[in-house]
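Every protein chain except one is present and positioned as in the full complex.
The block that comes next holds chain A.
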Amino acid sequence: MGALRLLLTALALALAAAGARAELAADAVHDLPGDPERGAGLWRLCQSCHALGEGARNRVGPHLNELFGRRAATVAGYRYSKDMRRAGADGLTWTADTLHVYLENPRSLVTGTRMAFRGIPEEADRADLIAYLRRFSASPRDIPEAAPTAPPRDPDVAPAILAIEGDPAYGEYLAGECVTCHQASGTDEGIPSITGWPERDFVTALHAYKNRHRPHPVMQLIAGNLSEEEIAALAAFFRGVD
């Protein structure tokens, strides 16, 4: 982000400071590389389902006040999908990074999420919207810049990776490791079914573990040891299992 953009952000902040949630915004938004004013305009993408600000209630989706640092699926009185609850239990917490991933493609982070939203492809748009949402969170007071070990901001699985054609025979061999936990019959008795998925979703989900966007340690370990070719092979194999 250039100096000019920073300055503009600071200006926007100063303006916002005149508003209702002045103290919050003043020291918090600093850390987020985005233009909250522009983000306010993008909020219309969410508005049909979510409420924000004073008196916000749960609607189609949960209210988004105090979102930063909030564990996923923890707003009282809201009925989340099973997968969102699983992600929350695993430790998924809303930060600028996880919001980037979720808003880019909700299902890449949470397979069975009930949020029927296509996603925001432009990173700059997401950053602006996230900066805006940040205004409605008091805590944590400081959002540290991404730690050196933090996952990359850009959640996209590169088209070149999605285009790799998997070798199902190799996938069948690799699948031996998976079916100790994921039943080959596709039954879910506590571990989700992974059979018959569209390859694209399968590849995206495994990369979300590999990149550590999804929090689960077992799957992070497993996906972390799979190459892009191997992930494609597994996707091709499991696609055909039903």
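Here is the rule we go by: a residue touches a chain if its C-beta (ideal position, glycine included) is under 8 Å from a C-beta of that chain, and two chains touch if they have at least 3 such contacts; residues count from 1.
What we mean here is this: contacts and distances are computed from a predicted model.
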Protein that the absent chain corresponds to, by UniProt name, given "NAD(P)/FAD-dependent oxidoreductase", "Pyruvate dehydrogenase E1 component alpha subunit", "Sulfite reductase" or "Sulfonate ABC transporter ATP-binding protein": "NAD(P)/FAD-dependent oxidoreductase"
Residue, one of A:Val60, A:Ala124, A:Ala158 or A:Cys181, that touches the chain absent here: A:Cys181
Chain not shown, touching residues in chain A: 86, 88-91, 167, 169-170, 173-174, 176-177, 179-185, 187-191, 217-218, 220-222, 224-225, 227-229, 233
